[in-house]
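Just passing along the structure, written as structure tokens.
In this view, the complex is presented without one of its protein chains, the others remaining in place.
Labels A, B and C are assigned to the chains in the order they are written; within every chain, residues are numbered from 1.
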Amino acid sequence: MDFFELTTEPLDIGAIARRVVPPECGAIVTLDGFVRQFTKERETLYLEYEGYEPMALKEMEKLVAQAHEQFAIAHVGIVHRLGKLEIGETSVVISVAAPHRRAAFEACEWLIKELKRTVPIWKKEVYRDGETWAEGGEQ
Amino acid sequence: MDFFELTTEPLDIGAIARRVVPPECGAIVTLDGFVRQFTKERETLYLEYEGYEPMALKEMEKLVAQAHEQFAIAHVGIVHRLGKLEIGETSVVISVAAPHRRAAFEACEWLIKELKRTVPIWKKEVYRDGETWAEGGEQ
Amino acid sequence: MKVQVLFFGATAEAVGEREIEMDFAAATKSGEAFAEIKRKFPQLNNHSLLFAVNQSYADGGELIKNGDELAVFTAVSGG
Partner (left out) sequence: MKVQVLFFGATAEAVGEREIEMDFAAATKSGEAFAEIKRKFPQLNNHSLLFAVNQSYADGGELIKNGDELAVFTAVSGG
């Protein structure tokens, strides 16, 4: 029941979390990343996410496999949205179900950190006064 | 934009998470607790949650205030469902928005731990072969 | 001095009531009041109990006043 997907459609956090529920688990931890309106007082109008899609899916698959090695978790779901995103729209959802919630928190936090380091997806921030491709480590 | 509520209606995780979004934040961490089908190989048919409602709301309010003191977070939403819950239904959602996701993870984990210790809500587990009021510390 | 005493979940089941009225002497402290409730309902001693006065956890030292709302319940199990 693990999954990792790229989509240009809006993300439904609840529906994604629900897909990682196994019968023996009682808690899901979900990270919901979304488009900030302000970054250091500069106002973002919208974002565009671009991915190297086949490599992004492979890297997401590796992260899920590594998470299972490192943490006592049941299932992981990762969905990243690509394309144009308005302010407040969800860009990424990572849901982790585990028998014990400690492992779910740890794995979810590890997964978002690694995703931001390794999965080949880039965001272009479009401001009132210009646009820029964010390069990693800036956030 | 903090909130803490009790309801007998089904919980929409995504809608709850969305309500804690402030414009300067980029991440929400959400804990979604739900009805397990199996606890130590015993099969649960359904659960009934009962709350000492006015005190539960006061205790939730205290937790939110304490979380703001301890963690650099923006907003917290806590909604606990009461009444009869079927397998797989969400019993509690805690969403924390923060400028930096580390604080959101820490605060969310602290809030669910404290909620399970202090907020006067009890669950009755109904099995095929009987029923029992869970008493704290058992989970 | 009349107070309401509330029971929930396992304590409501043990006592067979969700709410009763009890009468205490003036200047009764919450610890004494809860000891009296346990004497009145010895079946409560099968449980590990928590006590509240006016919707806050009690430390035993609160002075009970007329019209107060007391509550007796087991360790909470929400979430």
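Criterion: a contact is a pair of C-beta atoms (placed from the backbone, for glycine too) under 8 Å apart; a residue touches a chain by one contact, two chains touch by 3 or more.
What you see is a predicted model, and the numbers here were worked out from it, not measured in a lab.
For the chain that does not appear, the touching partners among the shown chains are A.
One of A:R42, A:K84 or A:R117 touches the chain omitted from the figure, and that residue is A:R117.
Of the candidate positions A:E5, A:E24 or A:E50, contact with the unshown chain belongs to A:E50. The residue touching the chain not shown here, chosen from A:I13, A:V92 or A:A107, is A:V92.
Where chain A meets the omitted chain, the residues involved are 33, 49-52, 54-56, 58, 80, 91-92, 112, 115-124, 133-139.
Rule of thumb we're sticking to: only the chains that are shown with their structure count from here on.
Distance from each chain's C-alpha mean to the overall C-alpha mean is smallest for B.
The distance from the centre of chain A to the centre of chain B, with each centre set as the mean of the Cα atoms, comes to 22 Å. Centroid to centroid, with C-alpha atoms defining each point, chain A and chain C lie 48 Å apart.
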